[in-house]
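Right, one structure below, let's go through it.
Every protein chain but one is kept in place in this view of the complex.
Going in written order, the chains are labelled A, B, C, D and E, and every chain counts its residues from 1.
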Amino acid sequence: MKYGARNNLKAKVKSVQKGDIMSLIHFEVLVPGEMSSVITTESVADLDLKPGDEVKLVIKAIHVLPVKE
Amino acid sequence: MKYGARNNLKAKVKSVQKGDIMSLIHFEVLVPGEMSSVITTESVADLDLKPGDEVKLVIKAIHVLPVKE
Amino acid sequence: MKYGARNNLKAKVKSVQKGDIMSLIHFEVLVPGEMSSVITTESVADLDLKPGDEVKLVIKAIHVLPVKE
Amino acid sequence: MKYGARNNLKAKVKSVQKGDIMSLIHFEVLVPGEMSSVITTESVADLDLKPGDEVKLVIKAIHVLPVKE
Amino acid sequence: MKYGARNNLKAKVKSVQKGDIMSLIHFEVLVPGEMSSVITTESVADLDLKPGDEVKLVIKAIHVLPVKE
Partner (left out) sequence: MKYGARNNLKAKVKSVQKGDIMSLIHFEVLVPGEMSSVITTESVADLDLKPGDEVKLVIKAIHVLPVKE
């Protein structure tokens, strides 16, 4: 099983809040590992990103796709 | 500093690959912690998601926003 | 009328489920046609994608924009 | 194998254009079927969407995730 | 012409930078107007958002869809 996405994290469901149309699920990440990001080369320059820099990786919950294998 | 996003992970830049328009950055996540996902309530039923279930969280790199504080 | 997006499919509304803030709409696609995807070149290598391969194209409903012309 | 996404279409790779960081892949959809969209209930009212209406479904290629099972 | 999206801004193209696969376009917004955001109700509480508050609206360029009418 292979996904055309750079990030896939093993996680365990902690809670499920069901709404009328959308639901919010909280997970505990089991294996931290690595993440990848694609941004414009202009933004890399703005942020002056280089190896060793510490950042926050911000991800809207709507962009996280749970998959059950 | 507060973001209107459920997920923000502390991470360290491992590498930066600059392209003509877009760049790809690899990070090492420093503190694993938790993640949240929003999906349709229909999808929750399809996946039959409940506390304790193990899943893969798939995220396209394009949806990961690095922030330098 | 031209959109800066690779995919646009003719479809007919089958049902509308209205929620408090978000609504879910089901469509029947009228003309199948083609789809395009942009992923990292790293992911193309991981998936070993080449002409003739069969895949599933997964799209979160939140990323589908209906337009009435 | 189950995905927390409303849309998944069987498709065959037609061409792969590799770029420095990102690549563009064209697919032929094998089984048309159905699509779902989530939009705000405000937008449903603006569009006045109801069963039987014809629309275009616009999707940026960046939001299409190919998966090889 | 109606879109199932809360935000649409009139803008004029300032520059186009063509890359191998992706291109970056800079626009000048002609009429400022209003913007809408959808976030989790949990995030609204975290941010303690209420009328009159000043915020930054951050949008990745990849999520901006130009349309020519």
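Everything that follows uses one rule, which is that contacts are C-beta pairs under 8 Å (C-beta built on N, C-alpha and C of every residue); 3 or more make two chains touch, one makes a residue touch a chain.
What you are looking at is a predicted structure, and each value in this text was computed from that prediction instead of being measured.
Chemist: Thinking of the complex as a whole, which visible chains are touched by the chain that is not shown?
Modeler: Per the touch rule above, the missing chain touches A, B, C, D, E.
Chemist: What residues on chain E make contact with the chain left out of this view?
Modeler: 3-16, 18-41, 43-44, 47-69
Chemist: Taking the full complex into account, what residues of chain B touch the chain not shown?
Modeler: 1-5, 21-22, 38, 65-69
Chemist: For the chain that got dropped from the picture, name the residues of chain C it touches.
Modeler: These residues of chain C touch the chain that is not shown: 2-6, 19-22, 36, 38, 62-63, 65.
As a working rule, only the chains that are shown with their structure count from here on.
Chemist: Chain C to chain E: how many Å between their CA centres?
Modeler: 20
Chemist: At what distance in angstrom does the C-alpha mean of chain D lie from that of chain C?
Modeler: The mean C-alpha positions of chain C and chain D differ by 1 Å.
Chemist: Name the residues of chain C that each touch 2 or more other chains.
Modeler: Chain C, residues with two or more chain partners: 3-5, 19-24, 37-40, 42-44, 47, 49, 58, 60-62, 65-69.
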